[in-house]
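Pasting in a structure now, in structure tokens, and then I'll have a few things to ask.
Here the complex is missing a single protein chain, while all its other protein chains stay put.
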Amino acid sequence: MKVTLAMKPATKGFIPIEAESIVPKNFLSDTDLSVWRGNRELRLDEAFEISVEGDADRPEDVEVVLSGETSRLKRVGEYMDGGKITILGGIGMHCGNFMSGGTIEIQGNADGWLGREMSGGTIVCRGDVADYCASGYRGGRKGMKGGKVEVFGRAGDFLAENLAGGTVIVHGDAGDMAGAELRGGTLIVHGNCSRPAANMKEGSCYVYGTARGMIPTFRKIGTVRHEGRTLIQFAGDLANRGKGNLFVKDYEYLD
Amino acid sequence: MIVKDAVCPFCGCLCDDIEIEVEEGRVVAVTNACELGTTKFMGEKRMKNPILRDGDEWKDITYDEAIRCAADMLLSAERPLLYGWSGTHGEAQCVGVHMAELIHGVIDNTSSVCHGPSILAIQEVGHPGCTLGVVKNRADLVIYWGSNPIDAHPRHLSRYTRYAEGFFLENAFRDRKVIVIDVRKTQTANVADEFVRIKPGGDYAVLSALRAIVQGKADMVPRTVAGVTKEQLIRVANLCKNAKFGAVYFGLGLTMTQGKYKNIRNAIELVSELSRHTKFTISAMRGHYNVYGSNEVNTWMTGYPYGIDFSRGIAFYNPGETTAVDILARKECDAALIVGSDPAAHFPRKCLEHLAEIPVVQLDPYPNATTAFCDVQIPVAVTGIDAEGTAYRMDGVPIRTRKVLSTDYLSDEEVLSRMYALMQEAREQ
Partner (left out) sequence: MTELLVKNACVIDPLQGINGEVMDIAILDGRIVEAVSDAAEVIDARGMLTMPGGVDSHTHICGTKVNFGRYMSPEDMRAGRTPRRGAMHATSGYSVPTTYGNSYRYSVMGYTTLLEGAMAPLEARHTHEEFTYTPLQDTMANTLFDGNWSILEAIRDGDTKRVAAIIAWTLKAVKGFGVKLTNPGGTEAWQWGKNVTCIRDPVPYFEVTPAEIIRSVVEANELLHLPHSVHLHCNNLGTPGNYTCTLGSFGLIPDLNPKRQTLYATHVQFHAYGGSGWKDFCSKSEPIANYVNMRPQLVIDMGQVMFGRTTTMTADGPMEFNLYRLHHDKWSNHDVELETGSGIIPVVYRRKNLVNSIMWAIGLELALLTKSPWQCLLTTDNPNGAPFVKYPEIAALLMSKRYRDAEFETIHPDTGSRVPLPAIERELDWYEIAVMTRAGGAKALGIQDLGKGHLAPGADADIAIYPLKIDEVDPSAEYQKVIDGLSRTEYTIKRGRIVARRGECLVHGSNATFWVAPKVSDDYDMGRDPDFIEKFDRYYTVRMRNYPVQEEYVNQSRCIVTEAEL
């Protein structure tokens, strides 16, 4: 089953729309769903032109395609456990929150908190992601626990903060504090980033570019070969009695 | 007439030993307050009555008209923003929360541009702190990090730290050591025993290094960290470990520097580490006299200290998304109520561009920068002068501000309660 939701032009300026009802399994029953613009409830068909092709009886067989100006559409795919969501443009905050299965593909850029607290499934973003991609919630010890997030563009700050499991890959540069409080799972940044793996406890962080503002409390172990690259291995963050591993191609201290 | 032990409604020190001389319904003299407090008490040129924007001009209107206009404006909004709160009394802040809950809007206070990062850090690792009197009576080591109290909290040093008398310190001034850590040599640094200069952006690295040194891992720390020599870092760490009672006070120099809440978190974790060796505490130098109060009120009523979005009925908290600067910058609100604050004086230009486009109501005794953006401004009594109510000091101690003279102005709480009553009526229909 393929459900196409073409976003209607915004009538109310830039007030974001919360659309946590847009998950594949909800379309198995029908399209009588609600979204919220600020404090106003809207029917799905007030916000989107809806067209449905085919049918399905499992979420795995449902694909939802979102088109139009969706960069302020929040919470799409929240608690998703199967099926596919494809977003042809950009997407708003909290896309794929608490996801445990299925696939989300974003052709454009993703706003903050992409894949927040996810425990399974796959998210692919062809564009850039804003801050807090694949991170946790305020006050929580553990962020993302499983699954995979792959970003082809750049990432903002606090990428994969509190990562506890799963894999996060960014092909471009990442911003400041990538992998802060890392405690499990794997973070890979192909480009450069600033202050990676700060306060890390466990887990692995790879930076295939330059780590600027390198945290001074990582102990240099030596060089290793990893997937065809020569990387420098550090253990730490010793300030936090951490036993994680940070691998970088290059690094600079702020000294 | 002289009023003794008045409470100063300016900064987070919330000094309550102020003497005010009142004559013919005006404050004519102020004793004990610093310049900032004195200026506040002696303030003149208050707005006389509520005003409504009429094209390019201002029209005088009645309180009832203004309150009704504000209520209507907020009720019809899809995403109203209620912002400010740190410059008013707690009783008013409580009404603000009820209001946001009723109209399904966002309520945020000035923490989001000030010590919000401190709160985020506390939410990650906790807050090992104490009241100011504990520091006054015991601390033999005080560290000001990214804070220049001589400038922003002028009496902090004399009431609570450097120059304060202490029960357990025979010769407080000599027995206490003060360390100032900052990116430049501030006035406070000039009265400190030790000054540590950090390269901008380097606070986090220095804090990590200090934590490692305190754990006994000095050997792995590089020779310099963010411009600070290892030698000085070791000296500071030892001063900390050998202190009988250490107190860290930090300000915007730490919260607003890159990494923001991560810097505070690292500082708190350093203090928790030091607590394994000796007694150490850390606290934030809150700016406004009742910003902590707005955090307290918001927390006991909604569960969260600032940036609370009631759009969906339940309280949702996510700084960076539900905070005023972000909402305004992204043009995500369609009406604003400003109470006890002057956002136009502090917010980025992008925010003000949107503020100019939406209906805005402000409650403030004086014309200010935000007035230019308002559709309606309602003058109110000044808490601590002609209105009284609860304020929370920077260390969480609640003190009731006093009314030193009477005027005809309504207090924030009175105006907001009337507004809220109108909203409840409207919603019931």
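Letters are used for the chains, namely A and B, taken in the order the chains are written, and counting of residues starts over at 1 for each.
Operating definition for what follows: a contact is a pair of C-beta atoms (placed from the backbone, for glycine too) under 8 Å apart; a residue touches a chain by one contact, two chains touch by 3 or more.
Since we're looking at a predicted model, the values are computed, not measured.
Taking every chain of the complex into account, the chain not shown here touches A, B. Touch with the chain that is not drawn comes from one residue among B:38, B:86, B:109 or B:123, which is B:123.
Of B:232, B:258 or B:299, it is B:299 that touches the chain left out of the display. Touching the chain that is not shown, out of B:234, B:256, B:329 or B:399: B:399 (per the contact rule at the top). Of B:85, B:144 or B:310, it is B:310 that touches the chain left out of the display.
From the options B:131, B:215 or B:258, the residue with contact to the unseen chain in the full assembly is B:131. The chain not shown here touches chain B at positions 4-5, 7, 16-17, 90, 94, 98, 101-102, 119, 122-134, 136-138, 159-160, 165, 167-168, 244-245, 272, 275-276, 278-281, 295-296, 299-305, 310, 312-315, 317, 390, 392, 396-400. In the full complex, chain A makes contact with the omitted chain through residues 137-141.
The rule we apply is simple: only the chains that are shown with their structure count from here on.
Between chain A and chain B, the centres computed from C-alpha atoms are 33 Å apart.
The residues of chain A lying in touch with chain B in their complex are 12-16, 18, 36-40, 72, 93, 112-113, 131-132, 138-139, 176-177, 180-181, 195, 198-199, 213, 215-217, 219, 237-241, 253-255. Within the complex formed with chain A, the residues of chain B that make contact are 77-79, 103-105, 120, 123-124, 199, 201-202, 204-205, 207-209, 211-212, 215, 217, 220-227, 258-259, 262, 265-266, 269, 310-312, 317-321, 330-334.
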